[in-house]
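For this view, one protein chain was removed and the others were kept in their places.
Should a chain be cited, it is by its letter among A, B and C, assigned in written order, with residues numbered from 1 in that chain.
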Amino acid sequence: MNWPDLSMGGYGFYVWGSYLFALVAIVWEVLSLRHRKKALANEARRAVADDDRPAAVRTTVLRGSTNETTS
Amino acid sequence: MLRWIVWRDLILAWRRRSDILSTVFFFVIVVSLFPLGIGPETQLLRSIAPGVVWVAALLASMLSLGRLFANDYQDGTLEQLLLTPQPLFLVVLGKVLAHWIIAELPLVLIAPLVGVQFDLSKQTLWVLFVSLLLGTPILSLIGSVGAGLTLGLRGGGVLISILILPLYVPALIFGAGAVEATIIGVTPAPNLYLLGAFAVVSLLFAPWAASAALRISLE
Amino acid sequence: MRGDRRLFRGLDLSLSPGTYVQLTGPNGSGKTSLLRILCRLLEPAEGEIRWEGANIRSLGEDYFTAVTYLGHRPGVKDELSALENLTIANAVNGVEVDTENASGALQTMGLAGRERLPARFLSEGQRRRVALARLLVSNTRLWLLDEVLTSLDKRAVGLVRSLIEEHLNRGGIAIVATHQELELSAGVTKRLELTT
Partner (left out) sequence: MKLYKYASPAMFYPVAGKMIPWFAIPAALLFAVGLYVGFFVAPTDFQQGDAYRIMFIHVPAAWMGMFLYVLMAIYAGIGWAFNARLSSMMASAIAVTGAMFTLLSLVTGAFWGKPTWGTWWAWDARMTSTLILLFLYAGFIALQAAIDDPRRADRAGAVLAIVGVINVPIIYFSVQWWNTLHQGATIRLLGKPSIAAPMLTALLIMLAACWLYSVAIVLVRLRCIILEREQNASRLAEVNA
């Protein structure tokens, strides 16, 4: 151990500060991606759930969602 | 063919003269704001003059870039320009040259006049004029890439600035550096040479990139 | 392909001079995309297009000397007069057109007396006629017209029909996306139906 205590001769704030920021950046990236994946997962599940309902109901839903794209 | 495109844009700009004036007035107003913000001490003003004039030129050209392709895009003439039997980068070069004459040349001509507000010596004003003359083509050339990429996108104006301003940094550094060199009595030659070199590089790459951008945006 | 969706597949046809192809199909079936692919505004995902045996991509810019494409938007500048629009559009294409036969073309398109008027005073139909006047002055052999008959009155449609007939007689090819039946007296008529 070459630094006596957390304050590291006064530089502690800067050293721990920068590593804290690094940790925050990495954690944010991982969490945001997990959130995005979860959102996609249940979107896929909802699309699958649409298939099980009787066809008549489903087509109305789909027609509603198709927007007339002028070619 | 090139001269027809330039001629067409000049006629169009002449018919809408207010656009040219608005860019020039924007430039003059932005430059004149700084002494109001910073105070009238001539020594201080003289030291900030190069940066202020160059940044104002950058922002003014950013304003007019949005219209470079947008009008032609809306009324369908841009598609026709893509279908001319000439290579596309010639078309882009024509548009950029026309844009430079319409939007940038007035700035270059009026800059020395505005420089007088900053108590710059005649020699410095002359170098300011030369540096802008060399630098503004870079603004139009690289700007045309941004204009091509953001064609038809919402929030196009702001988007162009984010894309293009970082690419203007070398032009700003060498351009403003040249003027500052003359203020402190050093020869501006190296800065101007580097500025010229950067202009040549942009002349080579920008039209190719802009025509690629146009093809992509018009797909 | 548009986005990640395939519009049409297995399209294989060859057109001899003097053919008129009427392109029909509901919205979003890819009519415009097909026309844009034919004039290289859009690259096909697969397959290739050949003009006189040579792949149009390898032909590069020369291919455009043989093609005129008129899209949804007429491509007319508001500030320029009809005459200026016509002459400059052609000059940019490298076809110098003197003012006489330019205004002649405008007259045949029924724009007599309005040649010098800035285009912003023209109606949508008149603007469309200025665009169509380009067909008179350019000697291209392949015409790609995308819904050009909309906002045109009966007489103008008749005009366009005769234009296409002349074009076919000269050995040209015209691919027109439209729902109006043009009973052409000249050339071979083919119908291309795109389904979703």
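We adopt the following convention: a residue touches a chain if its C-beta (ideal position, glycine included) is under 8 Å from a C-beta of that chain, and two chains touch if they have at least 3 such contacts.
Owing to the predicted nature of the structure, the values given are computational and were not obtained by experimental measurement.
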Q: Just name the one of B:1, B:133 or B:167 that touches the chain not displayed here.
A: B:167
Q) Hey, which of B:61, B:150 or B:182 is the one touching the hidden chain? A) B:150
Q. At which residues does chain A meet the chain that is not included here?
A. 1-3, 8-12, 14-15, 17-19, 21-22, 25-26, 29-30, 33, 36-37, 40, 43-44, 47, 62, 65-66
Q: Go through chain B and note every residue touching the omitted chain.
A: 142, 145, 149-150, 153-155, 159, 162-167, 169-170, 173-174, 177, 194, 198, 201, 205-206, 209, 212-213, 216-217, 219
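One rule holds for everything that comes next: only the chains that are shown with their structure count from here on.
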Q) What is the distance, in whole Å, between the centres of chain A and chain B, each centre taken as the mean of its C-alpha atoms? A) 41
(Q) Just the number, please: Cα centre separation of chain B and chain C in whole Å. (A) 37
Q | Residue list for chain A, restricted to those that touch at least two other chains | A | none
Q) Among the residues of chain B, which ones contact at least 2 other chains? A) none
Q. What part of chain C is in contact with chain B in the complex they form?
A. 36, 39-43, 61-62, 64-65, 67, 69, 71-80, 84, 88-89, 91-94
**Q.** In the complex with chain C, residue positions of chain B that touch it
**A.** 1, 4-5, 7-8, 11-12, 15-16, 71, 74-77, 79-87, 91, 218-219
